[in-house]
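Note that one protein chain of the assembly has been removed; the remaining protein chains are unaltered in position.
Now for chain A:
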Amino acid sequence: MFVELAPLAAPAEHVAVDAARPPVARRVLRALPPFLYLAPGLGCLIVWTYRPLVEAVQLSFYQWNLLPTRPKVPVGLDNYQQVVQLPELRHSLWLTVATIVFLLPFSVLLPTIISLLTRRIHGRAGGAYRALVFAPVLVPPVASAAMWMWLLDPRHGLVDRMIGNPVNWLHERGPAQLAIIGITGWHLLGFAVLVVTAGLANINDEYSAAAQLDGATRRQITRWIILPLLSPTLVLLTLMTVLLSGQLTFPLIDALTQGGPDDATTNAYYLLWEYCFKSFNAGLASAAGLAFFLAFGLVALFLVWLFEKLSFHDN
């Protein structure tokens, strides 16, 4: 007689006992360390970024001249109305946008070309080239401003002597704007080259090996394989240019032109600073600051979205 093989299960009378969960106190204690590690960073972020942001929102509804002894006068939406109406604000905004656009060749285009070219130089020479391009990043902005002030001196400066044409770089509208963009670009270039080089190094060599065997020329490989795979890095650099152009140009403007001549180099960030710490109009500065914050925030969101879309997480 056939008898069926019993299935592999615990006998009914043998009830398994679940392991007891550790007490709540111990579980909390176990989960704590990661938050402790994060605490210093989070603390700084709250104290130095989020708290001022909240205070700026509050201030934007008041009129106040920064003197602790003077009261803050609530003015409702008056500050925002001024922001929309003031022509100098609109002018500074356009100047900021123009600065960003003219910085993009230094932060995206040139670094890509330089990295693609120096990639073919192997060994020490390649490293030396990249170090030379990177060096300006290490010069503090104020020190470089002092140096460029000499270089751009009308008539006696090296730049004017080289072009053999006395241009008053820092005291004429067009040349002053060019000078600020050029010096910022010179600063930014080295860092951008480093980022693009790292981006290129991240692209697996097997792709271009495969493309070579697939019969692609060097140009086709660059256009069809390397650049699309590099695009997230380039978007990241664009994002950096948009968000950091203010911080990078500020010390140069302050040291070289003080926003002049005739407000020609007063960009949005310099104007905010002037409103608050030269005209002592904290309310207007806060309102304008928040308007810029929202505008750049939207641009940043769009670029982050683009970055995510272009990234190909390949495993």
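Throughout what follows, a residue touches a chain if its C-beta (ideal position, glycine included) is under 8 Å from a C-beta of that chain, and two chains touch if they have at least 3 such contacts; residues count from 1.
Note that contacts and distances are computed from a predicted model.
J.: Determine which name in "Cytochrome c oxidase subunit 4", "L-lactate dehydrogenase complex protein LldF", "Putative RND superfamily exporter protein" or "ABC transporter" the UniProt entry assigns to the undisplayed chain of the complex.
T.: Looking only at the record, the undisplayed chain corresponds to "ABC transporter".
J.: Touching the left-out chain: which of A:2, A:35 or A:312?
T.: Counting the whole complex, the residue in contact with the absent chain is A:312.
J.: Among A:25, A:67 or A:213, which residue is in touch with the absent chain?
T.: A:213
J.: Among A:127, A:228 or A:297, choose the residue that contacts the chain missing from this document, as touch is defined above.
T.: A:228
J.: Just checking the interface: what residues of chain A touch the absent partner chain?
T.: Per the touch rule, chain A residues meeting the hidden chain are 204, 206-207, 209-217, 220, 224-225, 228-229, 312-315.
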